[in-house]
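One protein chain is absent from this view; the other protein chains keep their places.
Chain naming follows the written order as A, B and C, and within any one chain the residues start at number 1.
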Amino acid sequence: MSVGQAIPTTVGEPPDGDLQQQFLYEMLLIRRFEEKCAEMYTRGKIRGFLHLYTGEEACAVGAINALRADDKIVTHYRDHGHALARGVEPNRIMAELFARVGGTNEGRGGSMHIFDVSRNFLGGYAIVAGHMPIATGLGLAANLSGEDWAALCIFGDGGVGEGEFHEALNLAAIWKLPVVWFCENNGYGMGVPFDDSLANDVYKIAASYQMPSVRIDGMDVLEVYSATQLALAHVREGNGPYFIEALTYRYRGHSMADPELYRTKAEVEEYRKRDAIERLKRSMIADGLLDETNYQALVARVDAEVDEAVAFADASPEPGLHTLYDHITKEYEGDAE
Amino acid sequence: MSVGQAIPTTVGEPPDGDLQQQFLYEMLLIRRFEEKCAEMYTRGKIRGFLHLYTGEEACAVGAINALRADDKIVTHYRDHGHALARGVEPNRIMAELFARVGGTNEGRGGSMHIFDVSRNFLGGYAIVAGHMPIATGLGLAANLSGEDWAALCIFGDGGVGEGEFHEALNLAAIWKLPVVWFCENNGYGMGVPFDDSLANDVYKIAASYQMPSVRIDGMDVLEVYSATQLALAHVREGNGPYFIEALTYRYRGHSMADPELYRTKAEVEEYRKRDAIERLKRSMIADGLLDETNYQALVARVDAEVDEAVAFADASPEPGLHTLYDHITKEYEGDAE
Amino acid sequence: MREAIREAMREEMLRDQRVFLMGEDIGAYGGSYACTRGLLDEFGPERVRDTPISESGIVGAGVGAALAGFIPMVEIMTINFSLVALDQIVNNASKLHYMSGGQVNVPLVLRMASGGGSQLGATHSHSLEGMFAHFPGLTVVCPAFPGDAKGLLKRSFREPNPVVFIEHTALYGARGEVPDDPEHLVEFGQASMVRSGTDVTLVGYSGSVHQCYRAADMLSAEHGLTADVIDLRTIRPLDMSTVVSSVRRTNRAVVVEDDWKFGGFAGEIAAQIMERAFDWLDAPVARVAGKDVPMPYNRNLEYAALPSEEDVVEAVLAML
Partner (left out) sequence: MREAIREAMREEMLRDQRVFLMGEDIGAYGGSYACTRGLLDEFGPERVRDTPISESGIVGAGVGAALAGFIPMVEIMTINFSLVALDQIVNNASKLHYMSGGQVNVPLVLRMASGGGSQLGATHSHSLEGMFAHFPGLTVVCPAFPGDAKGLLKRSFREPNPVVFIEHTALYGARGEVPDDPEHLVEFGQASMVRSGTDVTLVGYSGSVHQCYRAADMLSAEHGLTADVIDLRTIRPLDMSTVVSSVRRTNRAVVVEDDWKFGGFAGEIAAQIMERAFDWLDAPVARVAGKDVPMPYNRNLEYAALPSEEDVVEAVLAML
């Protein structure tokens, strides 16, 4: 863990065996879900832009498990993994990808815009960095409300090039807002290597706003979890925002449309050797928290869940044409509200 | 001089007596010009927004005198001082403020948008930070052309809150462009104190883009001149951009419309004690480069020039209504161009 | 007008703790057009928040706070600076309710000053009401009178969706009756007939209502003609019923706006009048609007670039 500047040293509880099981399960679920999505895209069941999260599972699972239920999340368009880690039903996510009424967003949003307000999952956002000021506003709301919930803002390394990165971080810093900025640095913004995009390391630029800022191994779910716990403890105590840069890698192309002209197969293979799921599996086996039988049972469970999600999605009807104008604005009900 | 990170230590030539005379003359000219503008505004000769530069003269004079004729400048809306320091005729600036055809911009631009392309003075810009990416583009052009001219970008501390600050600095840094960023930190963006606007010192944020970044006394024209010389030497050698934060102060309100509810008279008086003109005058007298007679002659000279500018402006006609549609686009002349 | 706007914000802040204000120089400076003067003292810096110059950041922060149950008012100093925040307005504020399938809503009030006529030059003289009106999910309010401004702004704070509330700089000093009633709300999408006549319908919003009004005076004094003058008050939703029924009586219409004519909102109104009152029209609907030129600094040129009451009168006479 590289440290941008001095950060608190007390670490949260190390995750117990049950929690590690949960991490493994969630990572497997995301992996399998995304692979199924690729298949469903090829079969024309999913359309539009589809950005898969394979390879980055440890980020979502480590960071989001550190949250409380009342903490709020906003993220970018590569959002299935985050939604799954937050407990959004695979059925409803898949139905959204199939554009059905049973989808999280009733088929209006699609892959890039998953919302589940019941879980304080306040959306995937498709304009790069466009959700960063929203996270600042969530932090402001937490402050104004006097409550101690926090906002988690997940974004990619490419988002760091946008002006809104600067504005959002600066406002959160000067107003001391409880926002955890979580940068998933997967090395590329589409085809542009991160090193060609930013004049310095992300966490160092972030540190210049005088917030604690760390770089962590985003392919180690335990490190992600513990770093996020630390960050949340910091922001909940009114110390202002905290920045985490998680180094990770996406195994697939940027989206299903990506010809991947900008990187080699060898590079991808290199990263696969550090696979977060394999790594947790191995360490759990070494620690006596898992054996091959449990593992196969987990795999079978996620397979079944993902199949069930496809079945659910397929069975869900498409929205009727008469609903085209639904939800443009929320109805005004006088002062009843 | 505080230093954001290691910077070259060789200093350019210290300004000789003639050059110091020139600095003094230019600062006096700006001071007098601005005072006359205030008067002309009160008399309704100048309209619209009028942002005066009184108090900040050392920034323009020190920085711009370090430039070569082929270097290019873009600046913000508080631009009369920069134009005068660049040698734009007072007559033509005043005529622009009077909205006359003899004005630099034929009366189209007004106070916030002075241009003089013959002096590579590529404009005052009224959208805060909106010109910063333009400076990056000028640097890019210098690079692409293979020539060793540089771009000087002048902006206020308030501009640092905008996303374009980040984008422009980052692009210039990753592409190693010859841009000198010159922040006139006068302590306020309109009525908002700088300390409430940014999470860190400007020059420290800028340093995070891995460019040399210094904070200087912007009320000492000799320090401004020498810092800018250093900066220009650095960028001309292909080392990428350089950042200067000059601490200064504006004696007048943000614009002529400012009720100045946000600061005390005492604060203004405090800064007036450090007046850049007085300071240079004193040190030149101490160094035997000036006496009271020369000084009074200089004052008389600028007074005459400013009066002449008013007379010129007043004598210049207003643009005719038939010219309303002139200059919307430049005419296409086939491939003659 | 300024006081009516201030009073609306004050009353809504007193009524509902969820309402707060933020913007550049709305606190210690008192607002660049003095609309918020005094509110910092009354409500403190948490609810009247001065911000850095970061329009995109503060509009986005307003969206975020609205998602979390607050009712923020974000003041964008002038409409000219809304361009750097447009993505937040269009891609976040206006669409989140729809895209989320109705799960979230964004009760955000965006106030901004608009209009030319003060010799501020091309970057500082925009009238972009029509641009905002183009986006589904937004309500666009453009009051012409202080009483309406108060009632519409109070209504905006009750709206569960984003409202773009646009104030013409030339009207800040305007005087008029302003109801004290803290429940004085003016409903969206209801034009008001500020004057009635028989020969022509003059349609405006914001500043241009006053040009229509003065043109109606001139028409009656100098040409013996009487006009319906319609103040649209909100341009999205747009009350075309009032316009169309007027035109069906007068058989002629002139639409007036400050914004550039080409591609401007007057085209929408003109097209809708044609669509819904074609058989009643004795002449094509005329548009009197800004000239298609970046706003010049020079006073005479600026005056020529803006629509005037004389232009309206001329347009009416030309269609008789």
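The working rule: a contact is a pair of C-beta atoms (placed from the backbone, for glycine too) under 8 Å apart; a residue touches a chain by one contact, two chains touch by 3 or more.
Computed from a predicted model, the values in this text were never measured in an experiment.
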item	value
Chains in view touching the one left out	A, B, C
Option from B:L24, B:M94, B:L122 or B:A246 whose C-beta touches the chain left out	B:L122
Residue, one of A:V128, A:L144, A:A246 or A:L298, that touches the chain absent here	A:V128
Among A:V117, A:V192, A:A233 or A:V299, the residue in touch with the chain that has been omitted	A:V192
Where the missing chain touches subunit A, by residue	47-49, 99-100, 105, 107-110, 112-113, 125-130, 158-159, 161-164, 189-192, 196-198, 258-259, 261-262, 318-319, 321, 323-325, 328
Residues of subunit C in contact with the chain not shown	56, 80, 83-84, 86-87, 90-91, 94-95, 98-99, 121-123, 130-131, 133-137, 236, 238, 260, 262-268, 270-271, 274-275, 278, 281, 283-287, 292-294, 296
Hidden partner chain, residues of subunit B it touches	72, 74, 103-109, 113, 115-117, 122-123, 125, 127, 130-142, 144-145, 151, 163-164, 167-168, 170-171, 174, 326-332, 334-335, 337
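Criterion: only the chains that are shown with their structure count from here on.
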item	value
Innermost chain, taking as reference the mean of every protein Cα atom displayed	C
Chain whose average C-alpha position is farthest from subunit C's own	A
Subunit B and subunit C, separation of their C-alpha mean positions in angstrom	36
Chain centre separation in whole Å, for subunit B relative to subunit A (CA means)	45
Where subunit A and subunit C are represented by their mean Cα positions, the distance between them in whole Å	40
Touching two or more other chains - residue numbers and ranges from subunit A	163-164, 167, 170, 174
Where subunit C touches two or more other chains at once, by residue number	51-52, 54, 56-57
